[in-house]
Every structure is written in C-alpha cells, then in structure tokens.
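This structure is in structure tokens; I'll ask about it shortly.
Complex shown without one protein chain; remaining protein chains in place.
Read from first to last, the chains carry the letters A and B; within each, the first residue is number 1.
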Amino acid sequence: MSNKLIVSLSPHEKGELSVEKVMWGVVIALMPSFAISVYTFGFDAIKVVLLSVVFCVGIEFLIQKFMLKSETTILDGSAAITGILLAFNVPSNIPWWQLLAGSVVAIGISKMAFGGLGKNPFNPALVGRAFMLASFPVEMTTWPVPFSNIWSPATDAITAATPLGRLAEGGVKALGALTDPPVEAVDYIDIFIGKVGGSLGEISAAAILIGGLYMLYKKIITWHIPVFYLLSLAGFSGLLWIIDPSKYADPLFHLLAGGAMLGAWFMATDLVTSPMSVKGQIIFAVLGGLLCGAIRIYGSYPEGCSYSILIMNAFVPLIDKYSKPKRFGKEVNYG
Amino acid sequence: MNPVILYSVGVLALIAAGSAIILYFVAKKFKVDEDPRIGEVTEILPGANCGGCGFPGCSGFATALVKGADKGDISGLACPPGGNETMTAVGEFLGLTVEESAPTTAVVRCNGTKAKAPSKLTYEGPTKCAIAHTLFSGENSCPHGCLGLGDCVDACDFEAIYMDEETGLPVVVPDKCTSCGACVRACPRDIIEIRPRGRKDRRVWVACMNEEKGPIPMKNCKVTCIGCAKCFDVCPPVANAITMGNNLAFIDGDKCIACGKCIVVCPTTAILATFEPPKPKPKPVTEEKEASEVKK
Partner (left out) sequence: MKLKTFKLGGVHPPENKKTADIPVVPVDIPKRVSVIMSQHLGVPAVPVVEKGDKVKVGTLIGEAKGFISANIHSPVSGTVFKVDGVTDATGYRKDAVIINVEGDDWEEKIDKSETLLKEIKLSPEEIIQRIKDSGIVGMGGAAFPTHVKYMFPEGKTADTLVINGVECEPYLTSDHRVMLEKPDEILVGVSIMMKAGKVDRAKIGIETNKPDAINVLSEKAKDYPGIEVVPLKVQYPQGAEKQLIKALLNREIPSGKLPLDVGCIVNNIGTAFAIYEAVQKNKPLIERVVTLTGKGLKKGGNFLVRIGIPAKNLLEKLGEEIPENTGKMISGGPMMGKAINHLDIPVTKGTSGIVLMSEEESKRNIIQNCIRCSKCVSVCPMGLEPYLLEKLAEKDMFEECEKEAIVDCIECGSCSYTCPSSRQLLDHIRYGKQNVMRIMRERRQQ
C-alpha cells in the first residue's frame, strides 16, 4: 500500500446524486416540450432555443472566467436550463439581440451577481423574461401563427393571439374565436397537445406533463409544488367560474392555457428558489397559484404565471423561516 | 388664500406637534442613565471589540474601567491591543496612575513543519482545526502538534498571524500582534501562548507541547521536546527560567534573560529564538555543549 490513508468524519459512504445529474435531468425533462415547439414552429424554435442556451452558458463562462476569475461551472447544466427556460418563455420570432439582452439579465444580474448557482433569490429565466417583457413588449407579445412557414427561417409571422390574450381582451366570449379563421370554439384538446399560438415551451400542456412526470420519477422534484400550484389556480378560477360562467373562463382553460403548466412544473419547482420544507412548499405553491389567478383575471397582463412565481420567490426566505419541518419527538404521541 | 395650502399646512403642523409630544414622552420613559464617562472611555479605547481584555467589546471594558475607577483601582485591567499608551490615556482620564506592563506577543509553540514532521495521513473535511482535533491526532500523527488548518488565522482581527505554505505552520507578526488572545482561545490544542516580547525583541521558547515520553513522539516529529532536561541544566541560576513537567520543558518568559544557552544544548532543536544563538551550528550535540561550557 503506497498511498496515504484518508481520515475524515463519517459518513464515509457517498450517495449517487450530484448537481450535474439533477440539472441534466431537468434538461432531459424539457425535451418533450422542445420537440413539440419544433413541430409547431419549425426551424425558428431550434434557432431560439440554441441561441438562448449558447448566450446563457457563454455569459456564465465569461463572467466566471474574466470577472470573478473563478473556476467555471458551465458544465453543471444550470445555465443550460436557464437558457432553455428563457427560450420557452419567448415567441419563436424574437430577434436575437433581444434574446441576448434577456440572457445577460437572467445570468449576469439575476444569477451571477448574487453569487452563482444556489445563491440567486429569483428564478433567472423568469427575471430575464420579465425584463424582456418590460423592455420589448411588442415583440414579446406577438406570436407567430402555429404551423405557418414551418421550415423557412426568420419569417415575418402573422400574429396569432394566445388563448389568454383573447381572454384578457375580449372576455370569455372571445374564446369562441380562438383559431384563425375564428370559426370553432376553444378546443381543449388543441391546447393540451399544443396546437395553439404562444411562447415556445408553453403551448403544449401534454409535453410539459411528460417532462414533469419524468422529473417526479427521477426524484428531482416532489409533487407538492406543481400539484398545489395548479390546484390553487384551478380552485380560484373555478370559484369565480361557478359564480359567473358567462364572465369568467372555466378552471380547465386556466390550467391548460398559457404558462401555468410550464410555470408549475419547471419554474416554481426550481430547487434554488423554492422553499425547503414540504409545508413551506405547499404554502409557496398555494399562494403562487392564487396570485397567478388574480393577475390573469384582474391584472392588465394576460399572463400572470411568471410574475406570481417571481413574487413568491421573494417570500421564500420568510416562508423558510416560519415553516419548519415536523421535528421528531417534538409533538409526542404515546402509542 | 387657497384653502388647500391652509389645510396642508395645518395638517402638517398637527402631525409635527403630535410627533413632538410622543417623542418627548418616549424619551422620558425610556431614558437610560449611563455614566457619561463610559462613553468617553470607549472613545479612548481602540474600538476593535476583540475581547482580549476579557469583557464583551470595548464598551464592556469601559464600563468595567469606570466601575473600577469608582473603587479607585483599575490595576487588574488591561487593553492588550491598545497597550500601555491606551491604558495611560485611560488612567489620565480617570485620574489614576496605571502601571506599565511589559509588551507581549503571541508565540506558536510547535515546530512540526511539513519537513520535520511529515504527514502520514490525508485529512478530508472542513478546514477547521476544531473539527479535525475531534477526529484524529493530525496528519503527522502528533496529538499535541499544530493541525495547520488555520483557526488561529481566522480568529485574528489584526492580520497578525498567517499560514506559512512551506512549513504548514502559523507565523505571528509581532509588530501587528496585540496579544488580544483570540488565537489562544481558537487553538484547540493550546499551542499558542502569549509571552513577553522580551528586551530588544529577544525571545526564547520551547516550540513543542508534547507530553509523551521521548521515543514515542520522535516517531512522528524530529523536533519534539523529549523532556531530557538538558536545557534545564544549562539555564543560568540567575535566571532559573526553565521548569520541567509532563516530559516537557517550559521557559518562563518573565524570567528568561535570553542568553541562548538552552538553544544549543537541545538535542532535537526544539527550542526556538528570535535571535541567532551563540553557536548557531547544531552539529554533534556533545561537542556543542562542551564548547559552550568551555566558553563559560
């Protein structure tokens, strides 16, 4: 035996889990949605996602290499997730420089300025999206019509309103004129599988669900946040719908349309920016769902999901402080 | 006049008056009677809040000083970072004379460098001596030696101690050291000691804390004190500074005259000094000893 023995405190056994495995697991879970977006928007979708990932990873690399002069951790996959999620939150015809601006904000300001992975209080992709929505409101809310010019790059797409956009502008009656030309009423199957206009990743609830179930299976996330988020959104919108179905859309529509699914499964569950205890996660998700519903129904923006998550992100330290896990032997019950 | 302006002025005036009344009562109710001297003494102190005096922060020490001054005695109190200057100033302010104490500095009592006490094990875990100390005897297997993980460096508020990469041991910078004792408290193995700086900065000390009998520590470290008492024998009777106990020699810094005789007789070169000993070459020990005796 030639080498020196290692001495350390127990445990000497180490688990299988690693940051890389967790992060690349999320990337894999995002792939079904990516596939649907490519199917729907064609080459543009590939271009936007690739550009966004390259921007995010590149900016992280540059910051770590030249500003922080620390070791680069771009291979851990977290920047790639931010890139994909940011791309999923924008229309497929977004100009590249706007995407770059969003990436700089997402990675540079929202993540690296706070100390990198694990230290950021807000979900970087959502901060990037919020920045882009504030800076480029027109480009961010003009969506190309699905299946138009699928394989020809960079077309001036005809705008197609999202289901939620219709709802915000025209009220529940406008939902009858969802597709173009407006003949048939809103088809939930279409929204579910993604045959509607919208941002890249949020169009297909089915694909998101597949990815979400994969993450549950791989134990990357627990079921509490997505389920409670969606339940609370459905409950809130459902209550209003029961009160007045002619004025408010039904809960199923709210669940399937817009970014609710993407937000609930991929953004609210972001490990870094969600609470630690199960109790805290439930509080986080329920309040997030309510906020989302409130912004959609009463706010001036059609989409409330991303803001609801960003606002709840700010409350995470508070939630963590007051929602402790159940301690063993604190509430004793003599069996 | 525009009634809006009138209303505004009136409302603001009312608010101001109300606030003033509340402030008046609050100030009355929560008034703290503090000896104004405490604040002034705190001003004189260095403000490092190092805790070296044994009180919680400088204001705590100032309170103790003022209390002591009321009794007419502050002799047991000293501010290590401020030194004599500060204490004289405090004494002047409080109208008392302060005895000057000899300047002191921290000294590392271990010389188990990477070369002299080679590591046999690799430690994995937080770089904190306190944690490693509970785990094992150290990478070089000496249960009394420096662990080299730098708790003392972290504890020092004055950047007066740093790790020497080559030796793996902490080094004290006497000019920056305020003898506050933070490193002494941080070291889990009590290796660091506060000693008088000595006349002309001449200090001699046993750089070992090992209490085992000779052959056992020699397996781990070449410069351990083996308790042979040779230094004890050569220490001039005038000084009589060396005491033996637990297989270990100890040089009393107050008594040592820094003659350097003990340094040359030490068979393991465990005694260190801040100056060149009379015969610096640690050649065959017996010759060295004879030479110094002949000289005498």
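One rule holds for everything that comes next: a residue touches a chain if its C-beta (ideal position, glycine included) is under 8 Å from a C-beta of that chain, and two chains touch if they have at least 3 such contacts.
What you see is a predicted model, and the numbers here were worked out from it, not measured in a lab.
Participant: Just to verify: which one of A:Ile6, A:Met67 or A:Ile242 makes contact with the chain not shown?
Facilitator: Here the residue in touch with the unshown chain is A:Ile6.
Participant: Consider the whole complex, including the chain that is not shown, and state which of B:Ser137, B:Thr167 or B:Thr274 touches that chain.
Facilitator: The one listed residue touching the chain not shown is B:Ser137.
Participant: What does the interface between chain B and the hidden chain look like in terms of residue numbers?
Facilitator: Per the touch rule, chain B residues meeting the hidden chain are 120-121, 124-126, 128, 130-131, 134-138, 141, 143, 212, 216.
Participant: Touching the hidden chain in the full complex, which residues of chain A are there? Just list them.
Facilitator: 1-3, 5-15, 17-19, 21-22, 73, 76, 78, 115-119, 222, 271-278, 281, 324-330, 332-335
Assume only the chains that are shown with their structure count from here on.
Participant: Go ahead and note the Å separation of the Cα centroids belonging to chain A and chain B.
Facilitator: Roughly 55 Å separates the two chain centres.
Participant: Show me the residue ranges of chain B that touch chain A in the complex, using the header's touch definition.
Facilitator: 119-125, 131, 135-136, 139
Participant: Which bits of chain A are touching chain B when the two form their complex?
Facilitator: Residue list for chain A touching chain B: 4-9.
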